[in-house]
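Dropping a structure here in structure tokens format, bear with me for questions.
Left out: one protein chain. Kept in place: all the others.
Right after this comes chain A.
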């Protein structure tokens, strides 16, 4: 069984169009175990109960932004090992620096190609 058959990914994005774009990209990559949430706090609660291997999270979200979600995940023993990729429209130096301090594994800017997403994920989890 290949890595992509085992990999479980949670997508967190408040915009349904963006969630669909990301999850459909994962489908194209053959990653079938992907789940989506539109709220960082809800995602956090679900991840604490059922951790995944990797989180792909939007940065701009109304209640809990992507870096706040990352920070919260790193505080919990159950979720601190989860890989975290930030998906953002604008990666400012401040976001990158703050993300690195919090333990961000990788970052991808929108709009991305399927190949870019594949490369981004592989830098965190290894060849798919």
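Keep this in mind: contacts are C-beta pairs under 8 Å (C-beta built on N, C-alpha and C of every residue); 3 or more make two chains touch, one makes a residue touch a chain; residues count from 1.
Criterion: contacts and distances are computed from a predicted model.
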The complex's invisible chain, by UniProt name, from "Carbon-monoxide dehydrogenase small subunit", "ABC-2 type transport system ATP-binding protein", "4Fe-4S dicluster domain-containing protein" or "Probable chemoreceptor glutamine deamidase CheD": "Probable chemoreceptor glutamine deamidase CheD"
Which of A:7, A:21, A:43 or A:102 contacts the chain that the document leaves out: A:21
Identified contact with the non-displayed chain, of A:50, A:76, A:100 or A:114: A:114
Residues in chain A touching the chain absent from view: 14-18, 20-21, 24-25, 28, 60, 62, 89-90, 110-114
